[in-house]
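The complex appears here without one of its protein chains, the remainder shown in place.
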């Protein structure tokens, strides 16, 4: 795709060359995300960060990414506060807001709303999540993390083995990630979900059509043997056909250090789109994994920042100018856990 | 008026010289609003953008205007989040906030609240709308748009013909605009409203006292013949004396392309303060007007940005310094629909 001036609406718009380009730019911007230098290349530019649905993490990540390139951020964080509640069309909202800003990030609860909005916008629009539909920057940061983690082990995305765990039916993050990974070659997918929450047929077929090997499981165990990546997502009890059914599968999708040691390789990478539910009754990643060096969940969110910086730099066409507008950092910067 | 250090509370404080001054400055700042250059003249200055009532459009417009001059913005968008709910007086709020900022924009649901607030403030205060009372920047951007649109047709505000359509009784925007236009000479006002929603006598008399011609109508048609501007505002069914009455007038105030072609001049400009209700049962501007080049509603919101930049530049006395602090734009800028 031509990035300059374009919208980022769906992972379907990318080919492998586009993804390489985004990741190369992200690599180049890492020193700025890590506060080794600062850049002012977007000084004077305005991001309209429009969140018509609550999301602290994604909202702050996009906005911080824009600030790190030197730009200013205007923000809305709730639909109640908006003219949309007075019957204003997405068309009008887009025409107006695109007069105030240089680029817009939009999150909205309705599928397709961001694409409709983008059609009327006079500036590039980045999809920050349109309900159950798409959340392209999440899929990109997940794949970027997979690539980085595998690189550190001298492996490639091509040929890797990945286990996807949890609610694979409704999880938007998992669907987008599958479609993105499907672009690569010779992947082994282990799909581990409760019965009834399997990956939709349509996504499954996209994987097999591209020649990837796909295997289904209904419990942790064999499915996480000998894989490079375990990607865990929320398992919600209320989505089981009955409470009886839910009780039958209780604990079968919960990854903790002992399950990991019994089943995984010593360097299997653990990922999760976050937020994870840390309450006792949730069945996701256990707290005892925190010391596990392969737990990559916070490297994922760190990577979200550089991937979003890369998207802004590409659509606003400043990749080559970033370093020219750079300066040394003048303040104390924490020793962060290094990105890999 | 003396702009430097002054408050902008009411359109009643302006004479024609003041308005000319604001519009001249707005003209000068257009290249910055259109991202042809950037300016950092307000670098280090802080706007406190205090919206004690929801409003995405106006809030973002003021804040973006301040960012475009190089300043920073602190914001509040809801009364719930505020000390005002704990019984703090406007006096105290103003004393405190004016210690944190260089200029304050305030929206508040109560008439007169912003003027009361301004009395206690140690920095200039701009009224962003005080309930049913005043919203001076809206009236200014409306008149600035009228002036620009007429200029493009080699016409002047003096001597123009304008039709005002909709709820003229309660519409704050219409009242302020009437008072502002009344300062000019020899205007023809066609007032088109449902019975019971006519312009208040007090405003009507201000128009005739200044020698303008005023005619009343209860339907579109003759009233929009041969006018330079049609300014449409919301017609709310619930404001009719009875549903029966509302039904009798159904559709009589709805402007669409066919009504326009039948009644208007080929260059009659269509305006609306926005947001417009785009739901099917609303009786405002139809979607089929979108291709009409005389539909000026998004040029209005674009103009809102430059008019607000002009107000900030005037009260903070940086008009002459803007260009000295300017720089070239380093990023991709969308080809916006040109301002006229």
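Order as written gives the chain letters A and B; numbering starts at 1 within each chain.
Just so we're on the same page, a residue touches a chain if its C-beta (ideal position, glycine included) is under 8 Å from a C-beta of that chain, and two chains touch if they have at least 3 such contacts.
Note that this is a predicted model, so its numbers are computed, not measured.
Considering the whole complex, which of B:43, B:119 or B:327 touches the chain not shown?
Of all options in B:43, B:119 or B:327, contact with the hidden chain holds for B:43.
Any idea which of A:4, A:67, A:226 or A:257 touches the chain not displayed?
The one listed residue touching the chain not shown is A:67.
Which of A:158, A:186, A:258 or A:278 sits in contact with the chain that's absent?
A:278
In the full complex, which bits of chain B touch the chain not displayed? Write them out.
Touching the missing chain: residues 4-5, 41-46, 48, 72, 74-76, 80-83, 86-89, 91-92, 95-102, 122-124, 315-318, 321, 325.
Identify the residues of chain A touching the omitted chain, counting contacts across the whole complex.
Spelled out for chain A, the touching residues are 35, 38-40, 54-57, 60-61, 63-64, 67-68, 70, 73, 75, 77-78, 274-279, 282, 287, 290, 297-298, 301-302, 305, 327, 329-337.
Keep this in mind: only the chains that are shown with their structure count from here on.
How many Å are there between the centre of chain A and the centre of chain B, using C-alpha atoms for each centre?
Centre-to-centre distance between chain A and chain B: 40 Å.
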